[in-house]
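Have a look at the structure below before the remarks.
Missing here is one protein chain; the remaining ones are kept as they sit in the complex.
Entry: subunit A
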Amino acid sequence: MSLSDLHDRLDDIWASYLEHLDNYTKAQKLLQKHMIAGFLSLARANFNSRDGVTRYGKDFYHERAVASRRAAVWTDGPNGKVEVELVSWREEPKDEPASKDEDQKDDPTEAKQQPSPPATPEPTTKQSDDTDADTSHESDGKASANKSSTSTTKLPLASDPLRWFGILIPRELRSAHTSFCAALDEAAVGAINATRSMRKCEVEVRKLRKDIKRAEKVANSGKEEARS
């Protein structure tokens, strides 16, 4: 490969590196946005708790809690890039782990044993600002979408963090849950995949820089020989 080809290749890698860096920065911003929204909703939920004393936190955690999200790693091919994604415990990951089959078999029985919770009346708290109203509508929408898609199967108690806090949980707590899930599903995974791609580019950049130095040395020594 000639020196100019090496420079062109390096430029291409820099371009893709900067693109991945941009993706990483955006993902971090999104992550921060979701986390802030989640913490804000959690603070509101604590503020509006029924007895004024309840603090939604560690005290309510289920002792036999199991993961509700699982990472699935998949690759495009033998030399393809490796990507990470998060899947809910009900969904099929692209690279099926061996233990997954057992989980899937257990799920329907577990789901049947769980009594369906009664309909939860929405608390009639006034929404003071538009953003809050938007978030709650969004979470309600998502909740109803989840209800419709999983009307026949309910999550076991251990896998559904919202149910640890009782049946009549405030809307703000649902909103906090939605925000934290979005932080993981959208932002964190995006940041991780961008980081992985950046690492790959970094290795290539270092390798190409060495190749360019070597090629320049050879070219310079050739020129000196020609002069002498």
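Here, contacts are C-beta pairs under 8 Å (C-beta built on N, C-alpha and C of every residue); 3 or more make two chains touch, one makes a residue touch a chain; residues count from 1.
Convention: contacts and distances are computed from a predicted model.
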item	value
Candidate names "V-type proton ATPase subunit F", "ATP synthase subunit a, chloroplastic", "Geranylgeranyl transferase type-2 subunit beta" or "DNA-directed RNA polymerase II subunit RPB3-A"; UniProt protein name, chain not shown	"V-type proton ATPase subunit F"
Option touching the unshown chain, where A:Ala67, A:Ile167 or A:Ala219 are the choices	A:Ala67
Contacting the left-out chain in the complete assembly, out of A:Leu3, A:Leu21 or A:Ile212	A:Leu21
For subunit A, the residues touching the chain missing from this view	21, 24-25, 28, 31-32, 35, 39, 42, 57-58, 61-62, 65-67, 69-73, 75, 78-80, 82, 84, 86, 93, 95, 97, 161, 183-184, 188, 191-192, 195-196, 198-199, 202, 205
